[in-house]
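Only one protein chain is missing from this complex, and each of the others stays in its spot.
This part shows chain A:
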Amino acid sequence: MATSFHGVGAAVAALSSSPSNSFDSKKLLCSPRRSFPVRKGASFVVARSDGSVNFDLNPKARRAQQLIVNAVATKSDSSPASSSSKPGHELLLFEALREGLEEEMDRDPRVCVMGEDVGHYGGSYKVTRGLAEKFGDLRVLDTPIAENSFTGMGIGAAMTGLRPVVEGMNMGFLLLAFNQISNNCGMLHYTSGGQFTIPIVIRGPGGVGRQLGAEHSQRLESYFQSIPGIQMVACSTPYNAKGLMKAAIRSENPVILFEHVLLYNLKERIPDEDYICNLEEAEMVRPGEHVTILTYSRMRYHVMQAAKTLVNKGYDPEVIDIRSLKPFDLHTIGNSVKKTHRVLIVEECMRTGGIGASLTAAVTENFHDYLDAPIMCLSSQDVPTPYAGTLEEWTVVQPAQIVTAVEQLCK
């Protein structure tokens, strides 16, 4: 997975040197009703996953730039060149999560971790490695295998003053904690009339992995999305993983942070200074003109891979990593729809009742007038994820399907 990421980054970066006339609107296959703004002498916009953006500062794009680098410490109007010249440090996504968690635990002694094998074992995905040695067995608590109860325990601790981070070893296991997450985590602030806050973070890896079988390949975001009172975010890069982890811990709301099993080894250079990523904002991955592709988590990389092919074919897709699964950032999404007038949603949830389904409804409701074509939504098949590699591959959306979908949308 890491290699494909590097590939995409390099490919996109390489495009920045290609002559702008290859994107002449006359050669495009899309025939829009509204005219595209012609880019004059544009250096092709590269949005790297490290969060820095090289922009030709088109006023419309300025807002998108501000969305990416939402650092607490840096100035919001810093030029891209200076932020990308900071040395930073390179690490893998799971290390970024750990760094974020460790920094928050250093900053606030009330932050604690609970979960199976988070302590002595260091976490089954190594996200909490070393933390128990540093902070002790009570702050990094190894729980028995009782998801419902230790999630409830985390909620009770949050109500009484602590800021727990509850880890589900696999998001699927949190199905056992659904009672506590739905009834207590989401609702208690409301049913108590605002008396108790529940600043809990529930996190863990989910999504379809490599032949992990049906039960370990679940997408819980579709099940949790209706719960009122919670926020859901999905990280996809080391930069936003650390930023979202920190923001989630600092938030007074209960936040569910979705990680993906296959993204833990992504490598990226992230800033040295303290920063957080806004929980409610989406991330502009690749600005474009022809079609808006909304995605999140692992599918972001399938989309970027497809984008490579699309660009070669003459398309200019705008890729947005929605990041905030609940609530949706309708501003970023709306601005994009108003620009491109075509929307493709690429998600890993199943067709029925997934995040894509909700997003389709939200976009239709809010931006119907701006759409030139019906929204297309590519989701996983409504099947329990099979074990066989070939079958599993067909369950999730592959880059080729994304390319076909864009071609169809832009006809």
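A few comments on the model shown:
Just so we're on the same page, a residue touches a chain if its C-beta (ideal position, glycine included) is under 8 Å from a C-beta of that chain, and two chains touch if they have at least 3 such contacts; residues count from 1.
Here, contacts and distances are computed from a predicted model.
Considering only "T-complex protein 1 subunit epsilon", "Glutamyl-tRNA(Gln) amidotransferase subunit C, mitochondrial", "SAM50-like protein SPAC17C9.06" or "Pyruvate dehydrogenase E1 component subunit alpha", the record for the omitted chain gives "Pyruvate dehydrogenase E1 component subunit alpha", by its UniProt protein name. The chain omitted from view is touched by exactly one of A:T128, A:S324, A:T360 or A:T395, namely A:S324.
For the chain left out of this panel, the touching residue among A:L101, A:V127, A:A157 or A:L310 is A:A157. Contact with the chain that does not appear here is found for just one residue of A:N170, A:Q231 or A:T360, A:Q231. By the touch definition given at the top, chain A reaches the unshown chain through residues 63, 109-110, 112, 136, 138-139, 143-144, 146, 148-162, 179-180, 183-184, 188-199, 228-229, 231, 251-253, 279-281, 324, 326-332, 334, 362, 366-367.
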